[in-house]
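The complex appears here without one of its protein chains, the remainder shown in place.
A and B are the chain letters, set down in written order, and residue numbers restart from 1 in every chain.
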Amino acid sequence: MIKGLSRRQTLRGALGVAAVLAATPHRGFAASKTLNILAHRVHQNSLTTGPAGDLTKAWRDANDANCEWATFDTNPLQDRLFREASLDRTDFGVGFLVNSRATTAAASLLHPLDAYQSSAPIEDFADIAPGLVSAMRFDGKLVSVPFRHATIGLFYNEALLEEQGIKAPPKSLEELVDQAKKLTFRSSAGTPVTGMVLASDLTVFPVTFARAFGGDFIGPDLKLVPDPAALEKALATLADLFKSGTLPRTYATTSNDDQVTWLQQGRAAFTVLPFARFAQLNRQDQSKYPGKIKAIEFPASQSLQGRMSSVVEFWAMSIPANARDKDLAWNFIRAMSSKAVTTGAARNGNGPVRVSTYSDPGFAADQPLAAVEARALAGARVPLPAFPEAARAQTIFNEEVQLTVLGRKTPKEGVAAIIERVKPLLAS
Amino acid sequence: MPPRNPAVVAGKAIAVGVILLWSLFPIGFMLMSSLKPGQEIFAVPPRLVFEPTLQHYGALWEKWAVFFRGLGNSFIVTLGATLLTVIASTMAGFVYSRERGRALEASALFLIVVRLLPPIVLTLPLFTIANMLAINDTHLVLILLYATFFVSLGTLLMRTFIDYIPRELDEAAMVDGASRLTILWRVIRPLSKQGMLALAVFVIVYAWNEFLFAFVFTSTRAKTAPLVISEMLGSFDGVDWGVLFAASSVQLLPILIFVIFMQKHLVAGLTGGAIKG
Partner (left out) sequence: MPAAVRGAGARLSRLGATLPFLAPAQLLVLTVIVLPALHIIWLSLSTSTFGKAPVFVGLANYIHVFGDTYFWRALANTIIIVLVVVHVELLLGLGMALLFASGLPARRLLLAAVLAPYAVSEVSAAVIWRFLFDPDAGPVTMALHALGLPGFEWSVDPAHGLAIVALLSIWLHLPFTFLIIYAARLAVPEELYEAARIDGASKLQSFRRVTLPLLMPAILLAALFRYIFVFRLFSEVWLMTQGGPARSTDVVAVYLYLEAFRFNAFGTAAATGWIMVMISMILGAGYLWGLRREMRAHAA
């Protein structure tokens, strides 16, 4: 179409402009092979830019291949991956998969990797967090290799804590609630501060609170609300925070990007986010409190016996079953999972899935959170196990939590509704 | 001229003030945010006095080369979609304006009724079809989609416009033995330029900003600017709001200036050329 039109005199100039624009920095030069990768920009960045440099270069040179990255936001990315994998053939060799979208049906679209792992194994495979690897096994088949994890921690603004005379961050959930209430005030900067900010569209936050009381939404063995009383306590705590103004009025429409800006602007004192957000929260050019935002493991309730397991979400690399060049794709996955690349990517800002990375002096030295994060990761568990209707179950859970937090339902009613509405989804 | 009633004048002034505030305040706010230092953008209370900086535009240029490629893609797609829509709509509008009949009327209504189907659900089968034709991630697929989704409004607009062109002109040409195609080219085309321009503005604004189709059908080669902006919104290491506002401003300015420059044709085009802006 464009070709036909270009014959027209009048359009020549315009197309010239377009051609120049379209031709600006185009990566890559002639290589004999191209690997198309479906990813989030964060994956591309941690493998190609940062203090450790471009970690794909050695692989590209060795294999005479180009990497062509197609990047999307999480949900569109997963959707695109499954769509591509549903076709007869796809050009994409590697696709990044997030744990919450890995279901048995989705796994059936991906190429089983066990044969590759035995013929051309990944270096020290047992070092990759076993909890994450096992979550990527379906019917005994490994379909995806973990690449990045995001473990949840509690962030706080040290300066605001000091302003209200609080010396140390909370050691228990009860203390956290007290401190958060105290931190709902007008700061010396004139900014109205709310004690805590949480997004309401993500399951991880209420699940974190539930686990602090020893409860859960759906247990690892697919048991629905294993401890209703604990979940009730968690929701009651959140509802109390909202009622007392310790959670913002916008709670029900807050996103996790809002959490970041609120903390950076000193509009909230506490938030719950992946440890990986540490760098951004303290960025000189965005934050009003650079260096003042600290993180700890999320504190459990005093009533909890034993250890609380933090919530972790993770990304893994997979090969669509209909990919053209699976060998090249595996070759890439294998190279990107090596110990050296894992450490390099961690230095570029990735959450490393290898336990050994945290003890690597080249990494841990300039990572203030390495020890805390490693400890949290050791006991961490995904927010809920994968099952076909997991997405629907999360939507129901989030909705009932919102209703309870906003005070339209009592915690008892909320938990009862969750159980009643999610139960049929687990049966199917 | 009716006598100037001070109450009327005051009323008008207030109305104009409200209209300006309503239209321009959010846009001004965005442009201003793109010039604020990062820490100030979401400052509470917001600051109106600040030291403007171009740092976000610099960062956009350095870190998001893909955004500028996206602008190039948006440009190509917009251009193609506009040409296709204007040509198809003018041809169809010509016939609907000059001919009558039940079948024609039905086909005109059909053009509108099919538009009731939400594009979101159409993307399900279209993705497979586009892939079969191997036009996924090309400019062509977006051009075809945008043209299709604007051709019904386009046809209606062009029909209305051509209605204003006196039939006697084509009848005279017909007597001279001109074919329909000749009439369309020689008589209608020159006289309906402003209608076409007005339609072009609508298509251009739509194609420049469209998100859903771009997000389903493109990945690297034909990725458009709005898609890149939405990607900036959902990033794990956090949204860089300054850069986002800078990108939004860069994406907005050309189209805004274009619309402002075209307003004369826009108004004239919609009035059948009866009024010269």
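Keep in mind that, in the parts below, contacts are C-beta pairs under 8 Å (C-beta built on N, C-alpha and C of every residue); 3 or more make two chains touch, one makes a residue touch a chain.
Since we're looking at a predicted model, the values are computed, not measured.
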| item | value |
| --- | --- |
| Touch criterion as defined above, residue of A:Asp201, A:Asp227 or A:Asp240 at the omitted chain | A:Asp201 |
| Of B:Ala59, B:Leu140, B:Ala173 or B:Val267, the residue in touch with the unshown chain | B:Val267 |
| Touch criterion as defined above, residue of B:Ala59, B:Val95 or B:Ala178 at the omitted chain | B:Val95 |
| Residue of B:Gln39, B:Thr78 or B:Thr155 touching the missing chain in the full complex | B:Thr155 |
| Touch list for subunit A against the chain that is not drawn | 75, 79, 82-83, 85-86, 104-109, 191-192, 194, 200-201, 248-255, 267, 388-389, 391-392, 395, 399-400, 402-403, 406, 408 |
| Contact set of subunit B toward the excluded chain (per top definition) | 12, 15-16, 19-20, 22-27, 29-30, 33, 42, 44-46, 84, 87-89, 91-92, 94-95, 99-101, 103-105, 107-122, 124-126, 129, 144-145, 147-149, 151-156, 160, 163, 180, 184, 202, 205, 208-209, 211-212, 226, 229-230, 233, 244-245, 248, 251-252, 255-256, 258-260, 263-264, 266-267, 269-272, 274-275 |
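To be clear about the criterion, only the chains that are shown with their structure count from here on.
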| item | value |
| --- | --- |
| Centroid distance [mean C-alpha coordinates] between subunit B and subunit A, Å | 36 |
| Of all residues in subunit A, those that touch subunit B in their complex | 1-2, 5, 11, 14-15, 17-26, 36, 38, 40-42, 45, 68-74, 76, 80, 83, 87, 150, 190-192, 257, 260-261, 264-265, 267, 274, 276-277, 279-281, 283, 285-288, 349 |
| Sites on subunit B touched by subunit A in the complex | 37-39, 42-45, 55, 65, 68-69, 71-73, 75-76, 79-80, 83-84, 127-128, 131, 139-140, 143, 215, 219-220, 230-231, 233-242 |
